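Below is a structure I'd like to ask you about.
Note that one protein chain is taken out, while the other chains of the complex remain in position.
Lettered A and B in written order, each chain numbered from 1.
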Amino acid sequence: MVVLDLVGIFVFAISGALVAVRRDLDIFGVLVLAGTTGLGGGFLRDVLIGAAPPTALADWRYLMVPVGAGLVTFAFHGAVGRVERLITVFDAFGLALFCVTGSLKALNYGLDPVPAALLGMVTAIGGGIARDLLAGRVPEVFRGELYATPALAGATVVVVLDLLDQPTLVMAAAGAGVCLVWRLLALRLHWRAPMPAGPANV
Amino acid sequence: MVVLDLVGIFVFAISGALVAVRRDLDIFGVLVLAGTTGLGGGFLRDVLIGAAPPTALADWRYLMVPVGAGLVTFAFHGAVGRVERLITVFDAFGLALFCVTGSLKALNYGLDPVPAALLGMVTAIGGGIARDLLAGRVPEVFRGELYATPALAGATVVVVLDLLDQPTLVMAAAGAGVCLVWRLLALRLHWRAPMPAGPANV
Partner (left out) sequence: MVVLDLVGIFVFAISGALVAVRRDLDIFGVLVLAGTTGLGGGFLRDVLIGAAPPTALADWRYLMVPVGAGLVTFAFHGAVGRVERLITVFDAFGLALFCVTGSLKALNYGLDPVPAALLGMVTAIGGGIARDLLAGRVPEVFRGELYATPALAGATVVVVLDLLDQPTLVMAAAGAGVCLVWRLLALRLHWRAPMPAGPANV
């Protein structure tokens, strides 16, 4: 389980480091954006449910993974950028994983189903939002990219199966599966989130 | 009390959703900005005073209100935009309400008067600041709009009356009244906050 978690953090951290390189930030900016993207969603979840200190601060391996991802991307950003399509696919695995672990942890802390599903989504997408804020751009996830919906769907599956008293493994597999398939289909078929109709009345 | 709270959240959420539509965000961005604007101030207050999980995560009605406001604004943003002046007046009620509930909750958690007044203001204006950050613009409340001062004034009234051992109802009515009148006068008479004098020495 921890290994899966670390893989998810690594992939997210690479996406953060790539954004930093492209915004012309220095090595420190690359490391911070790697860390924020990889760990930010979990931090946000843990602060909101009152689980202090967050897991990532209690276990140094969680901190080393984004540092490694950041250094690799800093040194070889050309090569990393060329396999970006592949990274997007791995990123979908990270998304599926985090929406499951996030909603499970929120349920464990006694949250009701609706907030638990929401926190699953926040865990999955919070790091990317923090990355974009620090990089000075409007979060990508608000601009038509179908990214949050699969995470919310996966987290909802977890929560519903919890209400039906299913075992954790079933909840995790079904939730991650729904999120992953949805996200990969959205990537493959270029699904976009709906935009407001008509001109904005300013 | 809860009904008043939900009305305040609804009005704030509509202002967040309108900003999202005007920034050309997708439906997910509209919902997130609605939620952030409506609930962000309370989240910030609860995280700072250590009241985890925040009320809004422990009660699903608090989450449904901004979702409803976001969907309504997404579908009918033209009509909503046309009654924006009216929304600004309702928003003043939300401001008055939140500065009171925020400072009362901080006092209940044992904070001293000065921090409690400050947290009342943070509760009232925090959601709007988070909205503007996510939408990629400098918070409006820093740009001359007389919005934070009434909230701080209302929260200060609450705290002072608490020091004088007045009953909660009196504190709430007086604090909300001061904030509301001040804010509506500022809107009506176009009062602006003072700007630095002279050119900035860069």
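What we mean here is this: a residue touches a chain if its C-beta (ideal position, glycine included) is under 8 Å from a C-beta of that chain, and two chains touch if they have at least 3 such contacts.
This is a predicted model, so every value here is computed, not measured.
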{"item": "Residue, one of A:11, A:25, A:69 or A:121, that touches the chain absent here", "value": "A:25"}
{"item": "Touch criterion as defined above, residue of A:69, A:118 or A:135 at the omitted chain", "value": "A:135"}
{"item": "Contact partner of the left-out chain, one of A:47, A:173 or A:200", "value": "A:47"}
{"item": "In chain B, positions touching the absent partner", "value": "47-50, 109, 111-115, 118-119, 129, 133, 136-139, 141-144, 148-149, 192-196, 198, 200-202"}
{"item": "Chain A residues touching the omitted chain (full complex)", "value": "20-30, 32-33, 43, 47, 50, 52-54, 57-60, 63-64, 74, 77-78, 81-82, 133-136"}
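What we mean here is this: only the chains that are shown with their structure count from here on.
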{"item": "Mean-CA-position distance for chain B and chain A (Å)", "value": "29"}
